[in-house]
Structure formats: C-alpha cells, structure tokens
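With one protein chain removed, the remaining protein chains of the complex are shown where they sit.
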Amino acid sequence: MDPYKSLREEAYEANMEIPRRALALYTWGNVSAFDRQRAILAIKPSGVAYEALKVSDMVVMDLEGKKVDGKLNPSSDTKTHIVLYRVFPGIAGVTHTHSTYAVAWAQARRSVPVLGTTHADHCTHPIPCTEYISEEALKHDYEQETGNLIVATFRSQQLDPEEIPMVLVAGHGPFTWGASAAKSVYHAAVLEEICKMAYLTGVLSDDIKGLPAYIVQKHYDRKHGANAYYGQR
Amino acid sequence: MDPYKSLREEAYEANMEIPRRALALYTWGNVSAFDRQRAILAIKPSGVAYEALKVSDMVVMDLEGKKVDGKLNPSSDTKTHIVLYRVFPGIAGVTHTHSTYAVAWAQARRSVPVLGTTHADHCTHPIPCTEYISEEALKHDYEQETGNLIVATFRSQQLDPEEIPMVLVAGHGPFTWGASAAKSVYHAAVLEEICKMAYLTGVLSDDIKGLPAYIVQKHYDRKHGANAYYGQR
Amino acid sequence: MDPYKSLREEAYEANMEIPRRALALYTWGNVSAFDRQRAILAIKPSGVAYEALKVSDMVVMDLEGKKVDGKLNPSSDTKTHIVLYRVFPGIAGVTHTHSTYAVAWAQARRSVPVLGTTHADHCTHPIPCTEYISEEALKHDYEQETGNLIVATFRSQQLDPEEIPMVLVAGHGPFTWGASAAKSVYHAAVLEEICKMAYLTGVLSDDIKGLPAYIVQKHYDRKHGANAYYGQR
Partner (left out) sequence: MDPYKSLREEAYEANMEIPRRALALYTWGNVSAFDRQRAILAIKPSGVAYEALKVSDMVVMDLEGKKVDGKLNPSSDTKTHIVLYRVFPGIAGVTHTHSTYAVAWAQARRSVPVLGTTHADHCTHPIPCTEYISEEALKHDYEQETGNLIVATFRSQQLDPEEIPMVLVAGHGPFTWGASAAKSVYHAAVLEEICKMAYLTGVLSDDIKGLPAYIVQKHYDRKHGANAYYGQR
C-alpha cells in the first residue's frame, strides 16, 4: 500500500489539467498537492511528458526539499512551491505554467488591472507582477528565491494571498495557488483567460480606468463573501 | 412524469452549446428557456460544471423569481433573465456568457459598429454597450438591475430588442436572446464572432466608417425581411 | 440512378471542408462544383447546417439560375457563383466563406500585400479587395451584381483570375475559385492563413514593403510554372 496514494492522485489529476486546458506545451508546467498535516507535497517529476505521466511518478517531498518517496527527480521548480506552502497560510496546491497570455504580461512586466467581472469574480486586485529577480538572489538559490520574490512582492504591497491566488513573475510566467491542487490549476486557467481579455481590451481602448470598486466588490462577494450566493451551498 | 420535461430539455441542450462552442470556461455562462404561456422558465443551476450537467438539473422558476421545481439553486443571473422575459415581447430564450472578444468590447465599454455583412445578416445596428451599473442600482438588487440597465439602454436609444438580440453590459459581458433558447445561444456565438472580426478590423484600419446603410439593410432583409429568401421556407 | 451523383459528391465533399477547417460558423459558407460540358453546377442548399447535410441535398442549377434537380433552395449566393463560371475561363469550383481574418481585411477594405512565400506559393499579386457594391447595382440584383463587381475589379486592374484565384468583397468577405470544387475550398483555407499572417506582420512592422519580385516569381514558378518541381508529377 502506498501511504501517499491519494496525495499522488490529487497531484496527478491536477497536472493533467495543464495539457487538457492548453496551459503549457510539452513538459512546461507543474502542479503540486500539499498535505499540511503531514507537511509533505506530491509534485510532478521534472521533464516527463504528460502523455507518459503516471500517478506513481509523482514525487513526494518534505518542506526541507528532501525526497520522501519516489523514483524520479521532482520538478526543478519544487523549491518555489515549498516557499509558498511555508509562508502562505491555508494553501494546499500550487501551479506553475507557461500559458501564452500570462507569459506575455509577465514578459511586459505589467500587472493586470481589474477591467471586468471575470477578473473580479476571482480577485479584487490587479494581478501583481514582480520585479526581475536580482542577480544576487538568483546566484544564491534561484528556485527558492523565486518563491521569496513572490512573498516579498505580496508583503511590500500588503497583498493577501488568499484574496489574490496568482502572481506573474517578471520575465518568467505565472504561479497560482489555492485550497487544493485542483483549485490552483483552476486559477491558472482563470488567469490565462483574464490575461487574454485584458490584452484585447487594451488594444480596443487606450483609456482603461478599470471597473468601479463597488462592482468589483459585489462580484467577488457573490462568490466568496460571507453572504455568497453563487453555486450550490 | 415531469410536466417541465420538454422545457428542461430545451434549456439543457442550449446550455450544452456553451462549452461546445467555447463561449465560456468552466461554469461561466447560462441559458434559460421560457414558456410564455405558463410563464415559467427553465435555467441552468448555479455553479454546476457542464460535464456534470443533467436535464433534470435544470431549475424551473416563475416570473416572480420563485422556484417552481428543481433541487438545485438556479443561476445567480436568473433575475436578469426574468426582467428580459417580462419586458421584451416575443423572446423565449436568454443566454449569458463570458466569451472572450465580447467581454473585451464590454470591458472597453465600446459599442460594436456594423462593419460588414456578418453583422448585418443578424442585426442592422451597432451592438449597444450599456453604461456601468450605478452604485445605487447595484446595492438595490444587482441582478434585477442588470436587467433593468439593459432595458433602459434599449429604451433611451430607441432600439428594438427583436432587431438587436444582443447587448454588452459594460465591464461585464454579453447577454443575448431570441425566439427560443437555441436561438439565444446562436446569437451568443454570432456576437463573439462579430466582436472578433470587428476587433481585427480595427487593428487593420483606424478609419472605419462602417458598412453603407443600403448594404446593411439588404443583408438583413435577405434573412429576416418580408421577402426574405435565405434558407428553406 | 442520379445523373448528377458525382457532381453532387464533389460539391458535398468540398462543402464539408468548411466546418472541418473552421472557415465559417453554422451555415455561413457555400461551395459549388461546376460541370462545364453540361453547363450545370451543384451547390449547397441555403441555410442547411453542415452536420445535417447530405450528398442528395446538393442543388443542381443551370447557368440561367434555374433549378435542374433537387428539392431544396440553392444557396442565396448562387448567382454570384454563376457569374464567375460564365466569365472566368477554366474554373470548375467556387467557394464563399466568412473566415475571420479574410473578413477582417474585407471589412477594412484593404488588399492583402505579398509579404511572404506562403502567399507567393499561391499567387504573385496582392489579393484584391473590391469597392463597396453600389446602391444601384445592389438594387438591381444583389448576388448577380456581386459577381459582376468581382469581374469588374479583375478587369479594371487587369488581373488574371487563374493567377489570382481569390478576392475580397469589401464589407463582406472572400470568394475563391479553382480548377475543381476541392481546389476552390483549398484556396479559401490558404487565403485565411495568408490574411492571418499578413495581419500579424502588419502589427510587427509598420514599414512593410513586401517580398521582392524575384522571390515572389520563384516561389510561384516552383509550384505552378512550366518547370515546376514541387510535388509529384
């Protein structure tokens, strides 16, 4: 019996959403599922094609970055995931993709303004874009420092990672998270669509002020507020 | 025997066009089918994934917004649908999506000019875009007032909802309608394509005057006029 | 025995390429196959969905625009096809679509310059765009005069319809033709791709001079010249 089976399954299912939703080509992308009680995560192995991926390939890691179980090397981005699990309370899934429009905003080093309710349904703030990682940080430990860069961006701008479950790393691409691996990859797909809509809006109008705050808040609260009435409860 | 079976089936089939035609991701979109004689509508339940949707999940509502039959909560946009059924004569289907190009025009708060015959085949006027909903209206009853906003836009501009079966709600997205649920979702797909074509045209030319009125009228009349000769009659 | 069976099959197969290659939504598009010896054409019936289309639905027409065989009404664009068969020598197929990028260029009323070898492989000239049809012509006989407008555009600019098997009708969309129905719909797919490539190129560079004439000619001759060496001969 594999004591990590259900965690591996959760990670596997979420990883398979990446090719299904066309969020990355080839092996570019990874999702992890986190078990906060046992303080372990299951993550995609590095460089394995989605078509060949099996549940048992998922690599189980602890929060020190040591392998707990698995034959393969974990995703090269594992340390970034670990920093997010360590610092952001309540999250249990992290996703990294190279989805096209999100990468374009990250390459343009622009935060994505709240232009409509599709964005506000998921997040009341602009999607932040970090600075480029510094050379010093990169040389220290690139993947860990990428996690630290995300955390520093949220802290310096006083952003709440529960309200804004996504970020663009400048020159690189998106990281998203959520209460489960499935939620984190859902946020990756949402982010890509928000980025595409915002891109098109910017071409249609060079005078974008963004959605009034009362509409933003209303849409967020419909889905996520104390009196939320979207969905089946 | 379910006395609402055929209405539910009509709503279900039309809702399933949303993922088939890629008019929204996940659960973002809803179609209702209206029985004017019985003054009831069948609508998608809120937040249920299309892959899991069943005919019996469709929620039957009356025009007061009360549930007539069904186990699930109706779409959170139900009140908007009800306003349109109450005010616009002859319509029997309403669709709301977050299709990408239609949302981009709604976010840019621009009406879509009549640039070609693809547009004129379906509608002789620009697709109107509302103002942002006011804070007062939003606080009163957001979804009902979204319906009222659409109605007010048509009245103040003296537009005929039978001739223009579609609207963009500023900062939000498209609502479309028609003589059946199927027609309303057809109009949602048409609108998305018109919005994409108009977007591309605007990039290709910054001097868009639009199609001459006599061509617009001719194309509309070929399909919808008293002497229409398009299709099989 | 249906004496028009093979002509109908040719038309049917070519029509089915329209949805397969995403050249039009719903019923917006039509292909005809022409038998020059019998002076008859088989064309898609008007307003019939591609999923429901059968070989036997194809309508057989003569060059006077009279129905020779078939139960359904022919495409409302039939007269445009007939003009092209009457005037352009050697063609045996005509296609009309509303493909997105070709429509955008037609709506912008711009000819498509020869920017690369993808274009030159098929045609050595810019793809012409007509003027808007005049009100007088439209009132006389819209579809026939659309054919006349295409012919007049080619004559006034001294273009050879065999070398340029495609045109954009201003504010409307593309018509393409060829030595068979299959070739005409091939040209419709080629045109859409050329239009997309030219659109993107225009965004990347505002100083497009176009491919030098000697490269244009070489690529065309590789495929279509007296000493062509592309393909299997």
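As written, the chains take the letters A, B and C, and residue 1 is the first residue of each chain.
Definition applied: a residue touches a chain if its C-beta (ideal position, glycine included) is under 8 Å from a C-beta of that chain, and two chains touch if they have at least 3 such contacts.
Here the structure is a predicted model, which is why all the values come from computation and not from measurement.
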**Item:** Chain not shown, its touching partners among those shown
**Value:** A, C
**Prompt:** Which residue from A:Met16, A:Leu63, A:Val87 or A:Leu138 sits in contact with the chain not drawn here?
**Reply:** A:Leu138
**Request:** Would you indicate which residue among A:Thr100, A:Ser180 or A:Ser205 is in contact with the undisplayed chain?
**Result:** A:Thr100
**Request:** For the chain that's not shown, point to the residue among A:Pro3, A:Gly47, A:Gly90 or A:Gly225 touching it.
**Result:** A:Gly47
**Residues belonging to subunit A that touch the chain removed from view** = 25-28, 45-48, 72-73, 76, 98, 100-101, 103-110, 132-133, 135, 138-139, 142, 171-173, 199, 202-203
**Request:** Write the list of subunit C residues that the hidden chain touches.
**Result:** 115-118, 121, 186, 189-190, 193, 196-198, 200-201, 203-205, 208, 211-212, 214-215, 218, 222, 229-233
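The criterion applied here is as follows: only the chains that are shown with their structure count from here on.
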**Asked** If you take the chains that touch subunit B and keep only those that also touch subunit C, what is left?
**Response** none
**Superposition of subunit A upon subunit C: rotation angle, C-alpha, nearest 5 degrees** = 180
**Fill in**
Distance in whole angstrom between the CA centres of subunit A and subunit B is 33
**Distance between the centres, which are taken as Cα means, of subunit C and subunit A, whole angstrom** = 46
**Complete:** Where subunit B touches two or more other chains at once, the residues are 203
